[in-house]
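Left out: one protein chain. Kept in place: all the others.
Going by the order they are written in, the chains are A, B and C; count residues from 1 in each one.
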């Protein structure tokens, strides 16, 4: 019986232990068993808002140490990668510190609360030459990657139209209170989930040049805080419909809607070309509908080992990937980039572009006119 | 053995024997066996562009007489109802003559090539007090009627959003030549099939107050005529995306697309309310997806005898209606209105409103701004 | 204006004016407008159980005369085709009389209440040389015909397996009373709707050689008659599962179930071959799912004019056929056969073979063993 040799270790410092913090932790825990990586991530330090939360989080998620001060984490020598799942307003200071410390930075979306801040972060990261990655995890789906490849290869001809949507129902209850989600600084359906369909549109078809959005606040006020009897006005959108024009001239539409009754995850698109079409919805995330060439109709392609990196998870087709697996793919890409491999996509620059597009949509609503991004 | 007693006969004069002419003829032929009507339609006269076509059409479709002059038909005493399936540019003169003759007028959509003409026709018909009906047959679907009733009854709460589309692929081939469909006067995807989803939006949620459309011509030129080697520029849209605001404040989006590869009949909508949602596509025209109240997800309702007037066609659920059956329903309503029953919907007035909305969309594209309808 | 020339007229005598009687009448009324036939059917005489019912039916369905004596109808010179939608027990005497009179006979399924009777009818018809047709209308679907053609052409390789079902819920209520459906002579789910999936299996893959069925009576008793307080035992099956072996060696399974909650028309099959597969359900009767050759998954083919005889109904794809249209197709085939064209399928012989297969299944249940058909 022998002891196995170790790969170089990479220390992970995670800020935040909520929904996304857990996702990150699990992804770092699972990735080595699934991907053949040049490095071995180690869960080094977990930071959260209070010592108690940090310690509980570290215990639950398998981190060696805990702290209530994220700056301790950022500057600790045991940390090579700073993973940020803190509230959106903290993305900027934590990332800027991590960049200053020369660390690889892995930040949840949105990159920041404003495009200006996101641009500052992007430029700092690029100047420092650090690796960056932003958690638009839905782009990691092998089926979405396949869509992108089919489009790029010309399988559906010249692209003519786009139709996208991200619709969920998590804010449909008017008694769901205010939170960071409804903060005018970076909140609203368009910023929160519209960013997913904007990033997907860009991933598939490239930059968006012009936008015209129509934003709606369905519930005009909400409780000021959980349990509060005081209701305060809502200043952000619950639903936005938008027209878009890509730089390549393709015309399309987008919807972001967090009050979409009946929908829990309709992140969907249909891309139409002169020789075919591709349709996808996250509701069936392991399928892609493709009509190409002289095909008589849409063919349902089921995810399988011929669609990278599905084979890392399973050698047989039809064994679905789940949401958490998308995060593992994201983390694998991050670790390869950290070890000198290809740059991550989306990185800070791309996330800034998404945010800029979102802000252009918000502006277009305000002035009720088309706006160039 | 006895001879049956007859109902009062109503003479039908049909102008046109193409796709829609056949639909009308078959509907008039089938309706008496399916609906218990106060009158019995008789296929009296068929008119077409040439004597040969008219005679062939009359023989094929079961009309007693044939003529190449539609005005003969309109003023013949044997004709009580003038059914117009002639080219769009003829709708106005034929309908105006029929109105002058005091006949019931049943016109295919679009009512005319311009809203101005449609308004003139509408006002003439209203002044004359004649019964009118326009062939937006997709509204006759029991499932669409059910959607309207559920919305009106408040089953899905206060309506918050609308998402509509009519996408087909019949003009995707750049070598499909010019025709009435690409005539700048009344042509284009928005006018041709966008009118269906506009009429459906209005049927479900009422008048549309403001629009902002983005029209695209995918194929910049087409053969001047069938078999022609000369290509002429296309001046109409192949695809239009639009933002809409209903009078009741609901925000939504629309797409009209006749170059939608992979799609043959995606006439679809999703209506979202504060307490539920309804989704429909003509691709599954005998189903309605409804999520209402505390329901855990969309329920697939299959058309059956509890959804009027399905029971006229079949006493058992699950026995699908087809496209031609929708025309029978339309004709049944027409005959009841002719016999003194409730007015048809859509009538000329409603068809004019649809056309006006379409023209507002075209204007909004031209000036790249929101336009009030 | 000219009067059209007439085609030779063919007089139709219809026995029965219930659900299926209406279907027949409408089909005869609509067929001439849709198909270019060598003859023109005329609705000559309608017979029903009472004079009142017959007269009402004739008036509603457009027949020239009415009678309460079906033998008057059969022997009337005005009748060339006898269409039988009377109760199952009457199929035999009416058909035998019609055969004796040298008439074309169009009989609803099942051909008779026993295979012995069906065989007698078949042999009489063949001896007399009359045209026969039996109303297994689901086989008329262009999508089912396409499935058959793809199988016959070898598109999915050598056939290996079959999986079929006809499941509806119309007898799920234990208080639905006894009727001809529960008569041990010819009744039960297997005979009533199992015959549809048996006929479809034969249509697709040929004769069934061996069967082994398991029949279940879910509701052990039902009211003796509508409104009756007396309950009588049920002797027929509500649900049958069966193993089948085709003559060509293909193995498969069948289910007939008229107590299938949640289902209104799951008449479905999946045929598997060495190089592909075909799946269909009447729930989406205008679609066929086909995976063939190296195809990456099932392709959804939507019914269109390239699938005969869809084009008779509509020149554009995606405009669904409905249930009643299937009956029109059946009647068109009948009229062509009557005028000297190809024999109908299914004819009496084929319907007898179906019935024989059903009876073999019932026997196999009784002796709990495989039975050769």
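Some notes on this structure:
Here is the rule we go by: contacts are C-beta pairs under 8 Å (C-beta built on N, C-alpha and C of every residue); 3 or more make two chains touch, one makes a residue touch a chain.
Predicted, not measured: the structure shown is a model, and the values here were computed from it.
For the chain missing from the display, the contacting residue among A:10, A:61, A:139 or A:254 is A:61, taking the whole complex into account.
From the options A:106, A:246 or A:313, the residue with contact to the unseen chain in the full assembly is A:313. For chain C, the residues touching the absent chain in the complete assembly are 156-157, 160-161, 163, 165, 172, 174, 212, 214, 216, 218, 238-239, 241-243, 245, 251-253, 255, 257, 259-263, 272-277, 279, 289, 291, 297-298, 368-370.
Touch with the hidden chain on the side of chain A covers residues 1-5, 19, 22, 25-26, 29-30, 32-34, 36, 45, 51, 55, 58-67, 72, 168, 170, 263-265, 282-286, 302, 304, 313-325.
For chain B, the residues touching the chain absent from view are 295-302.
Keep this in mind: only the chains that are shown with their structure count from here on.
Interface residue usage between chain A and chain C, two copies of one sequence, is largely shared: over half of the residue numbers at the contact are used by both copies. Chain centres were defined as the mean of their Cα atoms; on that basis the chain farthest from chain B turns out to be A.
The geometric centre of chain B is 34 Å away from that of chain C, both derived from CA atoms.
Chain A and chain B have Cα centroids lying 43 Å from one another. A straight line joining the Cα centres of chain A and chain C is 55 Å long.
Looking at chain C, one finds that residues 302 touch two or more other chains.
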